[in-house]
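Reading through the structure tokens given below for one structure.
Yeah, one chain of the complex is gone here, protein chain that is, but the others are all in their spots.
Letters are used for the chains, namely A and B, taken in the order the chains are written, and counting of residues starts over at 1 for each.
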Amino acid sequence: MTDHGTLTEGPLVRADARLDRRRRFGSLFDAARSGRTGVHLPTLDVPPADPAALYGDAHRTEVAGEIEANEVDVVRHFTRLSQMNFAIDTALYSLGSCTMKHNPRINEEIARLAGFNDTHPYAPVHLSQGNLELMWRLEQALKALTGFARVTLQPSAGANGELTGALMIRAAHVKAGNPRKNVLVPDSAHGTNPATAHFAGYDVVELASNAHGTLDLAELASKLNEDVAALMITVPNTLGVFEERILDIAKMVHDKGAYLYLDGANFNAFVGKVRPADMGVDVMHMNLHKTFSTPHGGGGPGAGPVGVAPALVPFLPVPTIENDRGIFRFDVDRPDTIGKMRTFYGNFGVLVRALTYIVSYGNRIHEVAENAVLNANYIRKKLEPFYHLKYTAPSYHEVVFDDKKQAALGLHNIDVAKRLMDFGFHPPTMSFPLIVPGALMIEPTESEPREELDAFIDAMIAIAKECETAPEIVHGAPHTTPVRRLDEAGAAREASRPGSFAPVLRAPVR
Amino acid sequence: MSAYPDDRRYTRSHEWIRVDGDVATIGISDHAQKELGEIVFVELPDTGEIFDAGQEFGTIESVKAVSEVFLPVAGEILETNKVLADEPGAVNEDPHGDGWLVKIKLTSDAEVDALMTAVAYEKFVEEEAKA
Partner (left out) sequence: MRYIPNSPDERAALLAAVGASSVDDLFATVPRAVYHREAPPLPPPASEIEVRRDFGALAARDASLSEWTSFLGGGLYSHHSPAFVSQLLLRGEFLTAYTPYQPEVSQGTLTAVYEFQTHIALLTGQDIANASMYEGASAFVEAVLMAERLTKKKTKVVVSQGIHPEYLLCLRTYLANFPFTIVEIPLGEDGATDAAALAAAVDDATFAVALQSPNAFGVVESWDGLAAAAHAKNALAIGVVNEMFSLAVLQPPGARGVDIACGEAASFGVPPSFGGPLVGFLACRDAFKRQIPGRLVGKTVDADGSPAFCLTLSTREQHIRREKATSNICTNQGLFALAATMTLSALGKQGLRETAMQCLAKTEYLKAGVKSLTGPFSLAFSGKTFNEFALRCGPGVEAVLARAEEKKILAGVPFARLDPLGAGHRDLLLVAVTERVPRAGLDGLLDVLRSF
């Protein structure tokens, strides 16, 4: 029996939350069910085994606490869950730096072909020629777009690509006789950059940005010496600003025998317009889930191929894929390789989607960058009167406002962000760049039509006005989402407490 | 009359230190806890560990930030505030009292006097806000 409690008197427009099936949800582990199952296997056609006799005291008789649910229960549960997510398919997803662009459905169809999706990485190579050729073709396409000598497709995501690049740089320095000590990282960098440098065995030296938010060449010169293994930069940087002096920067770095690493997270701003190798970049990872439209999937999977200049080719992870006049093979015979970053060859299914996307655009792929930059500039132009812009250098694919004007009224970037949800949009990025306190980093991407941009702009302007006229509404937002603002501090406190794991970090065993 | 207790000294990194014989108690200022927001976790050293003046001895975490805390003077850790493991919010509620962090055995007396008084610290905080 459900405890209906005391229901509100009178006619109900909105059903009581406890009775509204659309609002009564929780973990599938919450409900008591027994004896149900959601799969049906063929009748066992060989003699049954006796695990108790076989394994003795290592035998396990059941996974206690596991769910007992039917397919109906499960399909409904996950369908309801999906309805509580915001997604690109819903509306403009302004989360800066994440390049939330449309995910074409032909990519999904192609990746699900049995000849790709249901193939095993250890199948004989002569029975995997389609897969190998696909990877080889993707490498050629990425080489054409970047100008690099080779591209490894192995890294599992952007951060894994960064580490692959950093390990190759270190291997090259070791081979030259001195691994060196430091990696230079601008203070505007994404958090993965310093974390990566650390895991490659380097100390991080931070570079203060100049008044334009770009690299300060005097600062760079003062910290660049023979101990520096590499400079890791992002172009355009996390402010959406292009490093105008990139060619000078590359020369300064190379003059000290260091390598120039480019974080390709923002490749969407210049794909097809500029080849990074032409700028003097030695290594760059590409986030296929950003620039090349593979779905973000609620937090992955991504793929982080890494392009390298000729000097770093010997250090690529194994295997590489080679084309011997139409016969494709894996090459593991590479004595200077850094080794392997993961099992098998990479997030193949993501690679399939990315090549589908590149082939679909072909030689018009530069229109991606052009329209991404145009859309961001349009938003900047329209919102500049309403939101403070700390750095006013020209914007590329994203624009980073801050909450200076709203803070004067007692409201912050988080309030603006949460209120934006009530208007049906996903909030901008707020957690970085660290050099812009109260950041509102907006990246519309090329796949937003004009009316969607206008609707977003109108919502942002309306919120700016609400901050003046109805601050309590903004402060209490969101009001119309499946749940209200969460007690995240409570979660962190409770999760930090020793022994608190259930039910904070997992469901308890019933 | 200062907003900060005048029975102790303060640092530019916003810790306070109160001396009682050769034992000193250390915490963070009310200003510091306000800047951090809701504190969710406090990591403190083991007793017996020895630190130099200005050395990091622990971290204080809010939901989306981590701050290091630095020992105002050199010393050996005698005791840590066990209450904070279950109730890190005590630092928010009573930063100058129940929300203390560690007690140390002083290895040198002279250093404490060089730190800011309550009045000087209040002025320092005001100037920092203007900058």
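Keep in mind that, in the parts below, a residue touches a chain if its C-beta (ideal position, glycine included) is under 8 Å from a C-beta of that chain, and two chains touch if they have at least 3 such contacts.
Since the structure is predicted, the reported quantities are computational estimates derived from the model, not experimental observations.
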Checklist outcome for this item: Full-complex touch with the removed chain, picking from A:D89, A:E322 or A:E468, is A:D89
Item to check | Contact residue for the chain not shown (choose from A:D278, A:E322 or A:D458) | outcome: A:D278
Checklist outcome for this item: Out of A:V13, A:A32, A:A49 or A:A211, only one touches the absent chain, namely A:A49
Item to check | Residues of chain B in contact with the chain not shown | outcome: 41, 43, 61, 63-66
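By definition in this document, only the chains that are shown with their structure count from here on.
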Checklist entry - Between chain A and chain B, what's the gap in Å when you average each chain's C-alpha atoms? => result 38
Next on the checklist: Give the list of chain A residues in touch with chain B in this complex.
Outcome noted: 431, 488-489, 492-493, 496-498
Checklist entry - In the complex of these two chains, what residues of chain B are touching chain A? => result 37-38, 40-41, 61-64, 85-86, 88-89
